[in-house]
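Note that one protein chain is taken out, while the other chains of the complex remain in position.
Letters A and B name the chains as they come in the text, with residue numbers starting at 1 for each one.
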Amino acid sequence: MNFARWVAIYGPTYLTGLGWTAVTAVGAACGALIWGCALLLIRLSAGRWGARGVDAYVQLFRNTPVLLPIYLIYFAFPMIGLPWPAVVCGGLALILQNGAYISEILRGSVNAIDRVQFDAARSIGLAPWSTFRKVVLPQVLVYSIPALGNQTVLLLKDTSLLSAISITELTMQAKLLTEQTGAAYEAFIVVALLYLLLVSGTEVLFRVTHRAVRWR
Amino acid sequence: MLTSRIRHVVAAALVAILVAAGSPAGAQEKSRLDIVLERGKLIVVTLTTVPPFAFNDDKGQLVGFDIDIARLVATALFKDPNKVEFVSVSAEGRWPAIESGRADMGVGGTTTYPDRAIRVAFTRPFIDSGISVLVSKKSGIKSLKDLDQDKYTIANLNNPQMADRAKRFFPRTKILTFDTPSAQFLAVKSGRANALQIDTPSAEYWAAQNKDELGVLPGLLGASQNNGIFMKPGDFKWWLWLDTAVAEMRTGSWYPQYSEIYHKWFGKAPPPQKFYLQQ
Partner (left out) sequence: MPPGSLALLAQGAVVSLLLAAAAIVGGTLLAVLLAAIAFSRFAAVRAVYRVYVYVVRGTPLLVLALLLFYAMPALDLRTGPYIAGTLVLIVYAGALFAEVFRGGVLAIPRPQWESARSLGLPPLAMFRKIVAPLVTRYTLPPYVNVCVMSVKASSVLSIISVWELTLAAREIIERTFAVFTILGVAAAFYFVMCFGIDRLGRLLERHLALKGFAGERA
């Protein structure tokens, strides 16, 4: 059957996949941001060993593919008594991986903050945690918006790997439809288009946010 | 001078178009049987994680009942069981490998279904099968009725027949879908799923290997089924030869070789050649 008819018939089944992709992407992105900030905090405040620890963590996740933690958490955790649901396992793997990259992005922006501000903060008696929360973090986040946007797009694309642990997101949906209807071309082209849409949407979102925040 | 060049280009283009248009339409495509005989080697696509049909042993070698049957086919073609190349794929990858011509035929615990036969052609069965449910004993499931509750999860393979059976026999059970039988198996072993559905010989093999943890539910999901060799449809010469080969293995001159393979993997004699012959 031709493309248009196939899309008309099977289009709505993609909505489940779209929903799961969006939910895992948003959840993992927020989680990764929080985890990245936590890593940054550890790096800044725990002295040499803290910084080295974070470095080792970052190097580990930069030099290994994200499929490995996905498989590990999904298949191995139940064996040690932690049978978390698939979405949690996949989300956790994505958070651990992307948190590493985000902490590096934020670290780059920290160097852009004038040293003077740290001295000023200490002179008015701000505790390290408050310095971090009120001085460092807001500026670092604002500086990093473009790079964070880029990382979010990468995370969005990585959600497709969650199909390997049987989460019914977009890619899994395409595979199921291919098997059901034998129409491989149609199934995967629609999914590719949907991903392009999501990616473009995310990029626009970050660009708009960047512009809005810069005006303040 | 320009016009003569243009004329040459147009002529060349016309010839190219005619040749391209001529070839697929009326021309007799060579049969896969002739291609294989010329090539001197058989290319077989197979799943590789369905013991005892096709799986990797501890040394990483691909072995199994279906593998040996494929080697028997190669022996019939070339008198050499080693003139085979195996292409390993996941469940959905079987059909594109055949459709694209990458593989000549396929095996690997593949069951004949009418809707599947629209995409690939099957020989008559070279072994009987059926679908059983393997369960983890810890879950306490004793029958299919027990399984049909939404606190249980079953691991399916990614094909429509599995989804259909799940809907028909246990609509309330939660479903996980995986690419390969071994992923299904890992899901059950690691506790991700309580059960899986797969060909009976595979379920029994896994249960035998894990007597304490796993068991097979009595009864089949549906009827007794046929596993056959599959190939690209439309090639009568190839299908006829393969089907003849399978017929001879099960009921004719190659029964001894077939019987030997059957004993090796199932530890018992195959069904008799003909019902009226005493073995």
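Annotations
Here is the rule we use: contacts are C-beta pairs under 8 Å (C-beta built on N, C-alpha and C of every residue); 3 or more make two chains touch, one makes a residue touch a chain.
These numbers were taken from a predicted model, which means no experiment stands behind them.
The hidden chain, counted over the whole complex, makes contact with A, B. The missing chain, though absent from the display, is touched by one residue of A:Ile9, A:Cys30, A:Ala192 or A:Ala212; that residue is A:Ala192. Mapped onto chain A, the footprint of the missing chain covers residues 59-60, 62-68, 71-72, 75-76, 79, 153, 157-161, 163-164, 171, 174-175, 178, 184-185, 188-189, 191-192, 195-196, 199-200.
Looking at chain B, the residues touching the absent chain are 48-49, 56, 58-60, 87-90, 92-93, 96-97, 99-103, 179-180, 182-183, 185-186, 189-190.
Assume only the chains that are shown with their structure count from here on.
Centre-to-centre separation of chain A and chain B, using mean CA positions: 39 Å.
Residues 91-92, 95-96, 118-119, 158-160, 163, 176-179, 186-187, 190-192 of chain B touch chain A in their complex. Interface residues of chain A facing chain B in the complex, by the touch rule stated above, are 74-76, 78-79, 83, 86, 164, 166, 168, 172, 175-176, 178-180, 182, 184.
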